[in-house]
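A single protein chain has been omitted; all remaining protein chains appear in their positions.
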Amino acid sequence: MSLHPQYARPRSAAQAVEVLGNLGAGAVVIAGGQELMPHVNYGRLMPTVYVDIAALPELAGITEKDGEVAIGALTVHRTLQRDAIVQRALPLLAHAAAQVGGGWQVHNRGTVGGNLVAMHPLYDIAPVLLALQADVEIQAPEGVRRAALGKILAETSHGLGTSSLLTRILLKPMQPDAGWAYEKLKITAGSYGSANAAAVVSLTGNKLSTLRVVIGAVSEQPLDASEALHGLLGKPWDAVAGARVESLCSASPKTLLDDQQGDATWRRAMAGVVARRAVQAAVANAQRTNK
Amino acid sequence: MTAKSKHAQGGSDRAYVGQGVRTLGGDALVAGVAKYTSDFQFPGQLHAHFVRSPHAAARIKRVDLSGALKVAGVVLAMEGKEAAEHLDPIPHYIDAAVFGGKTVHVRCLALDQVWQFGQPVAVVVAEDKKTARYAASRVQVEYEPTPAVLEAEDAVKPGAPVVVPGWADNSIMALPFVNGDVVKAFERAHRVVKTTVRIHRFSTQPIETRTYNAVWDHETHGITFYATAQNPHPLRHVLSTALRMPENLIRIVAPAIGGAFGMKMHGHPEEALVCLLTKRTGQPVKWVEDREECLLIGAREQLHEVELAVQKDGEILGLRDRALANTGAPSACPGWGMAFLTGLTFPGPYKVTDVDVLMNIVTTNKPSWNASRGYGKEATALALELAIDNTARAIGVDPIEMRLRNFIAKDAFPYNSPTGLIYDSGDYAGAVKKTLEALGYDNWKKKQQQARAEGKLLGIGLAYELTPEGGAIPGTMVAGYDSSTVRVGPDGSVMLLTGVTTPGTGNPTGMAQIVADELGVELEGIRVVQGDTTTCPYGFGNYSGRSTIVGGGAAAMAAREVREKILTIGAALLEVDFATVSLLRGVLRSSAKPDKTLSLKEVAYAAYTRAYDVGLAITPPLEATCTFRPGLIRHTPDEKGRINPYPSYSNAAYAVVCEVDRETGQVKLLQFAAAHDCGKVINPVLVEGQACGAIAFGIGGMLNEEIRFDAQGRQLTNTFVNYVMPRAHDVPAINMVHHDSPNPVTYQGLKGAGEAGVGGSAAAVVNAVNDALAPLNVSITDLPLTAPRVWQAIQSAAQPARKREVA
Partner (left out) sequence: MTTNMEEMLEDSVLLQCRVNNKPCELEIAPGTTLLELLREEMRLTGTHMGCMTGHCGACTVLIDGQVAKSCITLAATVQRKTITTLEGLKDAEGKLTPIQQAFWDEAGLQCAFCAPGMVLTATELLKSNAEPTDDEIRTAMAGNLCRCTGYQSIVRAVRAAARVMKQLK
């Protein structure tokens, strides 16, 4: 806690982590600042040192190599929307980046890494990346590690933003015949999300062959409902299947958020509704793509 | 048809009044060079930060400032006891005691106890903001929490914790508005339908928060107070009383303001306190309210149990309402008075005369109300309009037909209302017809049938709002008159100084249009000065849509006087009869000598320099100060003890189409139409802009804005994450039309346009949603209509079909 914070600008991810380790509590990572600065502005957080990671080369850029897309943590939402690789290989992510709240200002300055590390229950990026089964690359004190995003979200010891740094998000390109959709339910246009669902499907004929559904904004953590929906694979997509998705997804959250974005009962029902709508739209999307 | 803006038709003879001329000084606004209060900074500037109570109700055992005083850069810290030595209680804007209600001293810093979450308990002054805030966090206050009461219904129960020590109960006053014989009316009626309308607490939240910068003048021992203040002169009076300083040593400067909506009417604890701080430190002290502090200020929370006694065809024979207003903790701000207005505005535009309204105005430990756009009249509109729709549905009458059946006829004006108001003019049925046309009602009805056949929930809602404007409350600084000075300099340049102020809606332009026409000069050169108590004539600022009515009215009178002086001199210079001269766009002509003209500059210079020959017929200089005091206001009580505090009655009809998503409860507004009567329209573009803004308030209030507390009374709604106001996509296209009936006594018949719109549009939205839900046999009158609440109503309809009202 300091009235006179200092500033540090490490030159590499490894150096950044070393510096964070040396500084301990009170030091904060700053990139776009969209998450951090509101707390600082109200004096709720009084950093001792701002560790500026904006120049770190390991966190920059989007590349595709060996069948994998690597997105640097510093990539802003605007770039995700427009980048040729993302649009081609990860269209769901490009679309979701346009649904991020806060307007163009946040799209221009907010980083995908910052959004993810915030682990805010109402945000859009984590559910989508989970649906895409992303891995994350982390610069930790002991070196670079790579893990499934789902595993990191479930951990409490990842130290992201305090002792370790998210460097890249690693994804397999989506199948060219995949259908995808992102449903974001807001009470009004200006609201934060109350329930969202990302869906990726592929069809064989009119039957579902793969199905990934992740639900966000209804619980503290995004919910990967894909396992629960396993029974729908190999079956046609129809109204009955839709009703199954809705009831299974509605039942799946163990704990629910209850706040000004909506009470728990409604949130539970909406989990089912957005999941069903997302799958419906993803199926329609797949059918269009494969005509 | 929506009005189009355009440049003033320079060089033509067309009157400015009635044209949508662009705003004077608008170039400074778009170029970012206009100065708002926070833009001012002075040498030696200090900054204040408040320590606020985390409890809704508590005794203060001890305030320890020592931790704050140890922080480098801190200049001063103060708590309630010391403040009370130097400051008297804040004079009430509207003292309930004047009306037979309960009153209490309100101090800037809490003394022995706190009665609301967020109440200022101490203040720290430092060389920069962050230091002040940090040091404030080092102040230690020992509280002993006491039982708090948060809901009005709980506050009126016997045995409820009493908010104000010494009061017998929590009722400020319980105001009856009774006329005729409601009991007989109810007996005669075919049916009595009860509607419970629960209006929640929400807030106006202008984008600019409150800001005060008090500058001590070592030369005069006076204070210049730069403030986001709607009412500079009355504020000066309040400060002088609290500070025990003469008014002539206090100067209020109200710069460009970033929205007001009633929130910036005075009585706030920080006002006098910041002045005290500059007095004590001898340096300028600035306080900028943060958004969390701003969200403490709310209003409108009222519960109405309305009963309409109706005939089979929907004719209303009698109206009964039992209402509770939760005005929060006591305050010197005029917020609580809104509830008085709510009662007074019944039965709105309807001709029923047997009424029995009881408005119980209650204190609780929620943070205090301040005035909020609509000033209580929006609550009347909500209660009435929701009750009418609910009643119409219950008896199987079309709600539009029911309104048309019950409206006061257009030839019934001036109309004496059952509560003692005198409505000036209006054609309510005509406005409704125009609104429905503007909406494309018949088309939408067809679409609704189709939609219903497909199982979709499409709704069309109508509501009417009667908005008394320009109010004057006896014995208070809510004054119905105001003054303006028109001054023409020796070079012919024109200045308008006025006691009214603007909340940023453009009334300076409107008043300049009036002056330009009345004086006979070009519009663009007129300079309007407002908001400075030293230079402007005594006035009461802005609220209640008054500025153009009284400020503009006074400006017209002053302009006429100055015009007469100009014409007199001009006639003398031209050596012609006075009756032959005229002044248009700054050029003086005589029909007796068509080849000669004089510029205003020449005439003006002569007025100042030739006081003993051509100027003998006038009293120099070329200026006049006039006061407009509208005649329709009557403060002498009638035989029933009632007064008419309003000179004019704006009114409007609102119609909206919505679609409700069955699965989620989300409400999507598809189209909005409104026909409003604000009397003469000085500048249609500005008036329309204000009306659209008011509609956005109504939409926001009904669909998402809500201030919430936990069980202990801590306010949970503290940022724009959880206080969600409409954004561009939330407001549909609005088709606005005019249906004006002039007011008989104001300038060209104008009625005021600032306040109307919040209640009527809000009620139209609710009525549309309930119309959408009608096939399910549910309706909601418990506000706001957030998606979860609407969804809940839809779910409850899945129960066996029986008319349900969802609380």
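Note that the chains are named A and B in the order they appear, and that numbering of residues resets to 1 at the start of each chain.
Here, a residue touches a chain if its C-beta (ideal position, glycine included) is under 8 Å from a C-beta of that chain, and two chains touch if they have at least 3 such contacts.
Just so it is clear, the structure is predicted and the values come from calculations on it, not from any experiment.
Contact with the undisplayed chain is limited, among B:Gly32, B:Gly166, B:Gly455 or B:Gly641, to B:Gly32. Checked against the full complex, the candidates A:Thr63, A:Asn108 or A:Ser247 give a single residue touching the omitted chain, namely A:Asn108.
The chain that is not drawn here is touched, among residues B:Val156, B:Leu670 or B:Cys692, by B:Cys692. Of the options A:Ala148, A:Leu170, A:Ala189 or A:Ala228, the residue whose C-beta touches the omitted chain is A:Ala189. Residues touching the missing chain, restricted to chain A, are 4-10, 14-15, 18-19, 22-23, 30-34, 36-38, 40-42, 47, 49-50, 52, 54, 78, 101-106, 108-109, 189-190 (touch as defined at the top).
Of the residues in chain B, those that touch the hidden partner chain are 2, 5-7, 20, 22-23, 26-27, 29-36, 38-39, 41, 130, 204-209, 256-259, 261, 288, 290-291, 503-506, 685-686, 688-690, 692-697, 719-721, 725-729, 731, 733-734.
Heads up, the rule we're going with is that only the chains that are shown with their structure count from here on.
Spacing of chain A relative to chain B, judged by their CA centroids, is 43 angstrom. By the touch rule above, chain A contacts chain B in their complex via residues 3, 38, 42-43, 46, 185, 187-192, 194, 259-263, 265-266, 269-270, 273. Residue ranges on chain B touching chain A, taken from their complex, read 130-131, 133-134, 137, 290, 292, 663-666, 703-704, 706, 708, 716-717, 719, 721-722, 724-730, 786-788, 791-792.
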